[in-house]
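A single protein chain has been removed from this complex, and every other one stays in its place.
Our next item is subunit A:
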Amino acid sequence: MVKQAISIPGTSRQTKGKANAKTAGAQKVLLGGILPLALIIVWEALSRAGVFPSYQLPAPSVILSAITGMAQDGSLWSHAGITVYRVFAGFLIGALVAVVLGSVVGFYKKAEHVLDPTIQAFRSIPSLAWVPLFILWMGIGEPSKVTMIAVGVFFPVYLNTVSGIAGVDRKLIEVGRMYGLNAYQLVTRVILPAALPSFLTGLRSGLGLGWMFVVAAELMGASQGLGYLLVVGQNTLSPETIIASIILFAVIGKLSDWILKIIEERALHYQDRAVNS
């Protein structure tokens, strides 16, 4: 498995390596798909045989028809749309603030001494504890939810930005200095590119937390969104709605992470990694 995923550097072997990677990739998908497929078949069979009571665990086909039903009457798109919007807005705000603060703290020792202890103190508060306060301050509309998500996204992005900048190889900075680069050029031409891998890692874990927090925010009080569907499903005793919502969270969350992963791979194609993660 690992052996097939090793990328082969060198131009002459590149084409062959690509073809190999493609078949290896298809094989991987096939292998990974066996277990879930088998589970679904068994689950469907057991549900039809009446082993699972349908008011607790409906059959996969029932869940699928619940999803297609929502897709047809349009409610699926509005629920998914508003959730994606919240995550996206929160992610953007949280990441932006984190980049600014993280850069300042990463570059200036003084700023680190002033800001970092406070930020670390806030980090030790379980972020969900903010929910009631945000609702009290901002009501149950969009601002409180987006803020909630932004707080969740902020910390991983901030931490990775700071450590990325602080961890830039001193030897590379020296090369820059040897060529007479000024402070601004050192930042843009050496430090930022060198900190990019760590920053992108932060973005990906930040996005993951964003999805976690949107569920919390929508559970607490919303009239729309996939998290709201969870509550509806619970209150109307329809497990298929809950499971449909869970599946949609999984699919959309995975999709958004996949987009970031592609961006990451494009941006970091120069990295010397033995295994493509």
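One rule holds in what follows: contacts are C-beta pairs under 8 Å (C-beta built on N, C-alpha and C of every residue); 3 or more make two chains touch, one makes a residue touch a chain; residues count from 1.
Simple rule for what comes next: contacts and distances are computed from a predicted model.
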Choosing from "SPW repeat-containing integral membrane domain-containing protein", "NADH dehydrogenase", "Sulfonate transport system ATP-binding protein" or "Cytochrome-c oxidase", the absent chain's UniProt record names it "Sulfonate transport system ATP-binding protein"
Residue, one of A:22, A:48, A:109 or A:177, that touches the chain absent here: A:177
Touching the absent chain: which residues on subunit A qualify? 9-11, 171-172, 174-175, 177-180, 189-190, 193-194, 196, 269-272
